[in-house]
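Right, one structure below, let's go through it.
As you look at this complex, bear in mind that one protein chain is not there, while each of the others sits in place.
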Amino acid sequence: MSSLLIEKTSPTAYFRKQKLTLTLFLLGMIFVSWGASVLTQFDLFDAFAAIPRVAAWMTANLLPDAKAWSRLPRILDKLWDTILMSVMASVAASVVSFVFAILGSVTTRPNGVFAFLARTIASINRNIPVAAWAMIFLLSFGQSSFTGFLALFFATFGFLTRAFMETIDEASASSVEALRAAGASYSQVIAQAVIPASLPQMMSWVLYMVETNIRSATLVGLLTGSGIGFMFSVYYKSLQYRSASLVVLSIVVVVLAIELISNAVRRVIL
Amino acid sequence: MALLEVERLTKFYGDSRALSDVTFKIKKGQFVAVIGPSGSGKTTLIRCINRLIDASDGSIRYDKEDILALKGAALRHARAKIGMIFQHYNLVYRLTVIENVLHGRLGYKSSIAGVLGMYTEEEKTKAVEVLQLLGLEDYVYRRCDQLSGGQKQRVGIARALVQDPRMILCDEPISSLDPSSAKIIMDYLRRIQKDLGITILVNLHQVDVAKRYAERILGFNAGHLVFDGPPSELNKKRIHEIYGTEAGELIID
Partner (left out) sequence: MTAVKRNLRTGRIIVKRPTAAKRWVNVVLLVLLALTIWGFLTIETKGTDLGKATVDTIRYFGIMFGRPAGVDTHFGVSGAGSWGVFTAALRLLLVTLALAFLTTLVGAIIALILGLLAARNLTNTRTSNIIKGFVAVIRAVPTVLWVLIFAIGAGLGAVAAVIGMSFHTVGYLLKAYSESFEELDEGVIDALRASGASWLQIVFQAVLPSSATYLLSWTFIRFEINFAVAVAMGAAAGAGGIGFNLFMAAGYFFDISEIGFITYLILAVALIMELVATQLKKRYHIHD
């Protein structure tokens, strides 16, 4: 009898509860959006009105002109610096991250204390935004590419350590157990199981970081007065939008090219 | 002369007991199956023997050595003399078959030689022989992720065999395999025991397989050793004691 009752009432009750949850959720979202809009003086209608206006303006004013094209060699020079900077930061960070990931991963950690330290340091690094890192190093290293490198290095290190730890745990946990059972030493386990099993995936992460860092390098460059970001800001601030636009286009081409290469490499190595 | 002596072995996970006061001896060359429901302590037992898990109390003697007292190089050396095969094969799938098989030699090598993967000609020849024994001679250079489940498990057995073990621990070796591959693997284990005189200690989910292959069966329930005898003594009533009444009936039918 009671089970019959439940069967009879529960579907409607269930749907009512679902509807209530959904309504409350939507109301909550609307309320928070309203609060956020007031706080930031954001106007949704302004925003949507701005899109066609900006789009029209972009098509009219952002096509690079002859003067912009004459600056291409200088732009490409800075772009090359930026590529180097992001590769350097990614590679240097990956080496440190590898060590930290070995210490911190559940599969390979030598002991709990090291693991805790490694994870905490990585977590703090990861959660300080790259912009903050740039500002921190700006004081002592001044407006230079090296400051940009340091900012990218620290942000990348935090991210890659977590990615590498997950990779190690996923790719090699079971084979590490088998090698331990066969009497392999710690260093043998790392060299014979962890590295062969996770190197390709780790490399894929490094390529991803190179790509991401080129975009971040633009931001860091704006903040630290170096690389392609600085180039953009000079043209932008002096209202030479057609040249600034060429900077943007060149970044797009490089990022897409790197993405294509990375994807091709991934297909072979993974 | 017992090869393995387990005495009053106990393992706690926090407050829960995975193994309580387990005592048994295994003679050299025996084929022993361990059965019991999930969570009865089978896997914990196997892993305590080669110290993948550290026991809380009790003692384990293997080949006259006190396993639980070993440290560092001595522990490595003891592990090298015990082979192990796993339910999920636990191979390095990006490496070739022969590279995985040679991993079985790491316990005997200096750290640096192992790190660099420098194996002697004898070791390589031994690996090839073992692969021939297991019918894998055509797959020596195949990457392990290109093999079928049954082939992967044979690579696992090969890796254990190049260790020159006196005993092989098998943790549910056929649970991930289809029936025909499972039979092949069990037949290989029997051959290894009969022809090479290697002791086999195998966790099994399937009572009928245990009865068919083992000379002796250990039954576990909730961390206690509740049955220890030849398959002929494992009747319906005993199975019920191991698995609990309802489950026992299902397994028999």
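Note that the chains take the letters A and B in the order they are written out, and that residue 1 is the start of every chain.
The definition used in the following text is that a residue touches a chain if its C-beta (ideal position, glycine included) is under 8 Å from a C-beta of that chain, and two chains touch if they have at least 3 such contacts.
Because the structure is a prediction, the values reported are computed rather than measured.
Undergrad: Of the listed residues A:Y14, A:W57, A:F116 or A:Y186, which contacts the missing chain in the full complex?
TA: A:W57
Undergrad: Can you work out which residue in B:E7, B:E137 or B:D178 touches the chain that's missing from view?
TA: B:E137
Undergrad: Tell me which of A:T23, A:N127 or A:S187 is the one touching the absent chain.
TA: Answering carefully, the residue with contact to the hidden chain is A:N127.
Undergrad: Go through chain B and note every residue touching the omitted chain.
TA: Per the touch rule, chain B residues meeting the hidden chain are 94, 96, 98-99, 102, 117, 119, 121, 124-125, 128, 137-138, 140-141, 143.
Undergrad: For review purposes, identify every residue of chain A that touches the missing chain, sorted by number.
TA: Contacting residues on chain A, toward the hidden partner: 29, 32-33, 35-37, 39-43, 46-47, 50-51, 53-54, 57-58, 62, 81, 83-85, 87-88, 90-92, 123-124, 126-132, 134-146, 149, 166, 199-200, 203, 206-207, 210, 215-216, 218-219, 222-223, 226, 229, 232, 236, 241, 248, 251-252, 255-256, 259, 265, 268-270.
Definition applied: only the chains that are shown with their structure count from here on.
Undergrad: For chain A and chain B, let me know how many angstrom lie between their CA-based centres, rounded off.
TA: The answer is 44 Å.
Undergrad: Of all residues in chain A, which touch chain B in the complex?
TA: Spelled out, the residues of chain A in touch with chain B are 172, 174-175, 177-185, 187-188, 190-193, 196-197, 200.
Undergrad: Taking the touch rule as given, give the residues of chain B at its contact with chain A in the complex, in rising order.
TA: Chain B residues touching chain A: 50, 52, 75-80, 82-84, 86, 88-95, 103-104, 106-109, 111-112, 114-117, 156, 159-160, 163, 169.
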